[in-house]
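Every protein chain except one is present and positioned as in the full complex.
Let's turn to chain A:
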Amino acid sequence: MAWACIMPEELSIVPRGLVCLANLDTRHQAVHRSIWELLDKERANVPLRYRLVDIDEQYPTSKAKRATYEWYVPKGILKTSWMHKHLHLVPSLVVIFFELDWNDPLFKEKQTELKNNIDLVRTNLDGRGAAISVVLLQNKNSFPTVDDVYSSERDQMANTLCTYFDIPKRSLCVLPVLPQPDNLSAWIDRLEQTFIESSQNYYMNEIRRVKKHKETLNNITHQLLHIRHQFKVGFFSELKQDIPSAVKSYKNAYSYLIDNARIHDTNILEMKIIAGFLNYKICRISFELSQPVEAINHFRRHADIFKSKTGPVDLAFEHKAWLSKQFQTFADLFTRCPLAIQTQHPGFYYQESAYQSMARKQIAQTTCRRIEPTDFDPNEFLKPTEFYGQRPWRQHHQSMEISDAQKEREAIAALRDAESRVNHSELIISLLVQAITHFKKHSSNRMKLYLMYNLAEEYASSKDYDKALNYYNHIVQAYRTEQWWPILEAILPSALKCAYLSANLQDWIRFSLEILNPNIQLSSQIKNQTQTNLENLIIKNLAPQVEPTVSANDDKWKALLNKQPIVIDADTFKGLLECKVYFTHDAVSVDCDITLQVALKNGFPLPIEFDQLLVYFNLKEYDDLANVIDVEKLKFSPNEQRILTFNFTPRGDHVQRTLEITSVSLIYGKINQTHIDFQWRTSLQPNPSFQQGPLTPKWQIKAGHILWENLPIRRKTNVIMRAAEVQLTVEHQLPVLLYESYPIKIHIKNCENVDIQSAVLTCICSNTDENSSTSDDTFLFYATADSNSETTTNICSMTFKTINKDTEIEQDLYIRCNNNRSREIIIRLSYERLNLHCMKEILIPLTVVNPFSIQFQTMGMMMEPLASLRAQEPFILMIDTKCISTIPITIVSTNLKPSQFIISECAIESQINNTQLKQDEVVTEGFCLRTQPIATPIVQNLLVGEYSLYWKRSSHPDIPKLCTTFSLSDFNVEQQQVYVEVSIPNNVPLQEPFQINYRIHNRSNIVHEYKINLEQINLIVAVCGSTMTSLLVPPHSSSDVNYTLVATLCGFVQLPKFKISMIRPPTQEIDESIDRTLPTHIFVVPSLKNS
């Protein structure tokens, strides 16, 4: 049906101004050839199209232009030859090439020859307005140099030549390219500029000429001319490369056609075809200008307007064909545009085009039939026309009435005859395939499925069943996965028919099973028939029965019915047949039976009898243990569910292996004939993640009947060792103290009815903290004597030779933890009994804490706290030990080891031996020490010594004591200039004189002179003799001052205040803190009367 689908090639060519090149001898002259090749080669944005012509080329003759259109009735809108004529035949410019040098000896003769050529071309143009240009090819040596470009002589000659040729001066060009061109392309570029100018000039005149007609037209008889002229203006504008004007003219023509033109049955095809042309031009230009929205909107409007303009009912298919073509050409244009998105892309238009073609096919199939060739000659009605869109049998006919009804009937019959010969399916399929490509590109997979369904139907209708099956398979699977049963209900019967017709056994069975799925709500008659067919095929080897409308295919089917297993992936056929496997226990001891339950649920609409059930395991040794070949057990009525139970014993060598079901296979049909093998694999897994269950529980419907949903799934079981008949208990007291040998008492009681031989006790530390990779922070040992040996590690084991029946033995275990992490200890007893490995295991979590904390501080001799030590002066070191755990500890002894910087004033002895501490109790001991002289005035971070505590858990006196050592560091030491050492009795009797001695040390490098005064505060302690004196002390030495005092009151009384101040050097002051190192009080006791 060529008429409605016509989309002439000329329309899709990008119009470019036509330039004819005459007199170029490209075959023999190299220079001519290179000129032609340069002009003719593919370049972007070239506004001209070149054509080689002979000098005597005949151009289409121009009709006499009428001065007025009064009384003129146009015959049609656009002639079929018009576009071709202006694209390829009517030049806008004719260029004549001629070899002529200014100083040619035969100048006159050649000039005349050229003149004759020009005249010939002019005659042949016959009134066409094309310009004529002359290009003189000259020897480049004779071309003027820069100095005499405007040589008046040559100018004169050129002028003369132009006058002689009767052409404007602009049209004469000189090309100095002989004998060999230099830089030819630059010359050609300049030459082309002048061509473009002339060409555009020509088209401008043409546009003007056409536009001039407009005033003489009226709106009644000249409607077609309005459209034609606007179209021509648009086309000329395009030739002139004036794109905006072209769009404007096309749009004017389009809106004139829509708004003003009378459209009726006799001219509707012409109108639609021209509207289609205009729409094509407008959309193409919009896309090229990157205005896709503009193009889409225009096309939408176009489609909306014309969709309803069906035209004659007898030729409705023609309208559909035209619409389809409109959508297709628009989609083709859109495809070139890169700006497509998911909701707006060419796929939609190909889709619609395909649908229109389907509609066309349907109409054609119902209305169109072949005609007998004897009736009349249909070719009479199908020959080409002068105008686009007109009917061959009534060309130029502009009336609304049909004059010859008989002829019209014959014509319609002829058109229908032609239509009936069209292969619609091919067309539809190619459109659908294109649409699918685009939907796929824009990630619309579900829309793709819809189109694939259309495609499958189309293939089926064109009897290409294998291809159709291909698509059916894909879409059925996709819709099943998404559980869109209503769509499947519609697809499956045709898919099944298709499988039957192509005699594809596998697909036929698959689709039959799909239909039998309870989710598919087809009529029970269809379902029963399907199952009967299936049963006949499998059990009785009969070809399926089909509806009488489908042509029988029995022969092919008979050939198919040989032995052939059909494997069906039953996981995907949810609902039809379901299987659940359940091991009753998560772990099975190796001396017990494994119980496996296989539940089957039948969804076939009619009773069914399967032949075999086979269960496959990951361990092949079990494969035959859970099979059913008893047909009676595999008889199912509709919706029946049944649980089959299997018991079998695990093999001894499979201890600590996992038994897993890999697949379940249910066989329908005899195994040595064609049979269906339903296989479950993935659906045997329990639901992997959280499944949204109903809030209300589903109850058992009747007693003994368990809902399928509530059946559990467990497809793995572990084979484990025989449990040991022993009691394994431990006795210990948490927490564990850091570094101690933590005692655990293990009790083992033999509960077997015989003696246990060679039992192995193994203790392992497993780190609960996964991050820690160091395993050497825990040591396990059975005897404390081992505690320091190198061999102790985080695992230890021992063997008991015999554990007598009903006796209990004990074993100590010690654990030393070297850091505070919590950890677990596994205690395992294992032995052989009845050739089976038995094992008992307990797990003990341990927490580790610090047993005590240590604090120390330094004091002066007057027990005043010292921020920093003073060099060479005595001080007291106080050490507090606090028990911080809930476990009482015993401090066995302590030891202070002074460092080399420290001298001890007296023997260092521990004062807290065998002290027991409970939680939060503190024990303190003090040591009197003195620092060595120091080299610098201040020393920081002095190490005083090491303090070692020997301790143990109070509850276990027999385990060895533990030594924890602290380093006493971080002391600061300062050098003082002056130090006063006081010797004073501890106590004095009342009213008896006693001596007090102040020894003053000068620790500086210079001589000091001090003023010393013992200031009397009260008379409780009286000073004898003078109280004030001065004293000279050399560097690094000392002097003594002695006073005799008498106390007059008992008790702890205040001493006179000792004051010291510096006389020399006068600049120095004595630190006031020295006062705090001096005794202020003395204890006075009553005198012994009787002495």
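Keep in mind that, in the parts below, a contact is a pair of C-beta atoms (placed from the backbone, for glycine too) under 8 Å apart; a residue touches a chain by one contact, two chains touch by 3 or more; residues count from 1.
Convention: contacts and distances are computed from a predicted model.
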{"item": "Per UniProt record, name of the chain withheld from view [\"Trafficking protein particle complex subunit\", \"P-type ATPase C-terminal domain-containing protein\", \"CASP-like protein\" or \"Proteasome assembly chaperone 1\"]", "value": "\"Trafficking protein particle complex subunit\""}
{"item": "Residue among A:Y453, A:F583, A:Y668 or A:F927 that touches the chain left out of view", "value": "A:Y453"}
{"item": "Touch with the omitted chain, as defined above, among A:Q344, A:N536, A:N895 or A:S948", "value": "A:Q344"}
{"item": "Of A:S12, A:S255, A:S290 or A:Q483, the residue in touch with the unshown chain", "value": "A:Q483"}
{"item": "Which residue of A:S443, A:N753 or A:N835 touches the chain not shown here", "value": "A:S443"}
{"item": "Chain A, residues in touch with the chain not shown (by the definition above)", "value": "303, 342-344, 348, 352, 355, 443-447, 449-450, 453, 479, 482-484, 486-487, 490, 692, 694-696"}
